[in-house]
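Take a look at the structure below.
Removed from the display is one protein chain of the complex; every other protein chain stays in position.
When the chains are written out, they are named A and B in that same order, and each has its own residue count from 1.
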Amino acid sequence: MAGLLEIHHLCKSFDTIKVIDDFSLEVVEGTLCCLVGPNGAGKTTTMDLITGRIKPTSGKLVFAGEDITGQDEHVIARAGIGRKFQVPAVLRDLTVRQNLTVAFSRQTNPFFNLLRFNVPGLKDKLDEIATLAGLTHRLDERAGILSHGETQWLEIGMVLMQSPRLMLMDEPIAGMTEGEIEKTARIFKELRKSTTLIVVEHDMGFVREIADVVTVMHMGSLLAQGTIQQIESDPRVRDVYLGEQEAA
Amino acid sequence: MEFGSVLNALILGLSIASIWLIAALGLTIIYGAAGVINMAHGALIMLGAYSAYMLQHYVGVPYLLCIPASFVIVAVVGLILERGLIQYLYNRPLDTLLATYGVALVLVQGVRLIFGSDPKYLAVPEIFSSSFMIGSVSISTFRVIVLAVTALLVFGIWVLFYKTRFGVQVRAVMQNKEMAASFGINASRVYMLTFALGAGLAGVAGSLFGVLNIVLPTMGDSYVVQAFLMVVVGGGSLAGTIIASFASGELQSMFAFFTNDTFARFLIFVLIVVFLRFKPQGLFAKAGVRR
Partner (left out) sequence: MGNLYYNKTAQWIAYAAFFAALAIIPMRIDDDFLLNQLATYGVYGLLALSISLCWGFGGILNLGQGIAFGLGAYGMAMTMQMQSQTVENPIPPIMLNNGLDYLPYLWWPFQNTASGLIFALGIPTLFCAVFGRIMFKARVSGAFFAIMTLAMLSAFYTIILDQQAYTGGVNGITPPSPLRLGSFEIDPYSSVGYWVVFFALLIATVVAKLITQSSFGLVTQAIRDDAERVRFLGYSVSGYETVIYSISGFIAAIAGCLWVMLVQYVSPAQLDVGFSISMVIWAAIGGRMSLIGSIIGAFVIQGGQSYLGDAFLSTWLLFLGGFFILVVRFLPNGLASLVEAGLGLIATKSKTATSHEPNGAKPFPAE
């Protein structure tokens, strides 16, 4: 079975520094893959490469059988990859409702959108996602005034509004309370049934709870891949990652 | 085409380049260090010319002393401007652009109300208004002076930014304001002094342009767009502005040699747009800010 996303021998250098060095990964449809690794391992850079924010120096990215290497961000997003950023990026001057509406991006053609005032299917989807994200009572507030946890939720909600085939979540639970983390874990497990996710996370407890597959990155390359049990018993991982955490 | 006239065009180009460069120096420093697009730069150039005119006309200061005096006067104006307005707008680049245009409007109209719209002239020592010959090429002495002053200022700025403690502070603030602050560098003070320095450089440019051209309230307008383009093409760095000014000065002169001045100007504008299509960050861009 071919992966939904295939990363082949990806390399990225800034000037002479190799940030991503011959990184390959295959993400199977319908799984939740956690990407872990110490700071500076290249996790966020990998996300940037997948979503087209930066272009790889060499290597190939295949999504759902299509080569997406070097494509623009919006082309990759339309192909079905949604992304939540590490530092939550919502449209702060717009209301929560407007944020979710913009994210419901089935129709992206500017000329078509000029003539569109009511988006079919929007209301149901918006209600569903707002309820899921717990933002129903905040819909008409400006996104800029939301708390940190709510902002995280709004951005997750925006990704869900896109209904992508693959969701990239960069540190989704950073700054969340214990209760919010539990809720996130519950929803991610629910999402896993219908979609594919790559989650970058530091919190090993959270990873243990949600991950089907754990991929460990180190110095821009793949260090190990497997189930959480395999990873946690892998001595190499212990050295570079878990060891570091214990020391900290 | 004869060799002499090409040489003439090249030398003229160098002179044009030095004029554009000196007009753009202050802008580059202000933009490079603080990210401020100062639309009042043209008005500050004009103030420099009027400062020189006032000192010469009412006080009788010799021209050569008017140049540093213009620097001081306009730098003080810049300082007041930064403290009174710009410092509140640092994280709103478009608003700074607009507010400084408002400042330009006030300065130009203020000067017009005080001095009127009729042209003023700066007198220079006899020797400056002469010209001399190199081979078959006639060169105006004053244009050589402009070139020399420009070179001197570039050298001075280089020393200031790369060889002094203040320079280290400016570059630290440019790199990362918060980080610099944590090392005890007062970013607000650095911005203030940089702005004053940039304004002062406009003053020097004005005191020179007042001789090349007549002194008018609107004299700065014709330089400001050109100066901005040099900064944009250069990517906001000193070296970038120097190279951009040199290249476009020479190109302007060469194009003008084959067509005429106005059409050459048009060609330069078009070339710059095409250039930015392929290098939107300019020649020597700072690395893009990442999320």
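Miscellaneous remarks
Rule of thumb we're sticking to: a residue touches a chain if its C-beta (ideal position, glycine included) is under 8 Å from a C-beta of that chain, and two chains touch if they have at least 3 such contacts.
None of the values given here were measured: they were computed from a predicted structure.
Contact with the undisplayed chain is limited, among B:L122, B:M219 or B:V232, to B:V232.
The residue from B:Y101, B:F128 or B:F257 that touches the chain not shown here is B:Y101.
Shown as candidates are A:T57, A:Q98 or A:Q225; the residue that touches the absent chain is A:Q98. Of the listed positions B:H57, B:R83, B:K177 or B:R265, the one in contact with the omitted chain in the full complex is B:R265.
Touch with the hidden chain on the side of chain A covers residues 51, 53, 72-74, 77-78, 82-83, 85, 89-95, 98-99, 101-103, 105, 107-108, 110-111, 113-117, 119, 140-142, 144-145, 158, 162.
Interface with the hidden chain, as seen from chain B, comprises residues 37, 85, 88-89, 92-95, 97-99, 101-106, 109-110, 112-113, 221, 225, 228-229, 232, 260, 262-263, 265-266, 269-270, 272-273, 276-278, 280, 291.
Just so it is clear, only the chains that are shown with their structure count from here on.
Centre-to-centre spacing of chain A and chain B amounts to 47 Å, using the average Cα coordinate of each chain.
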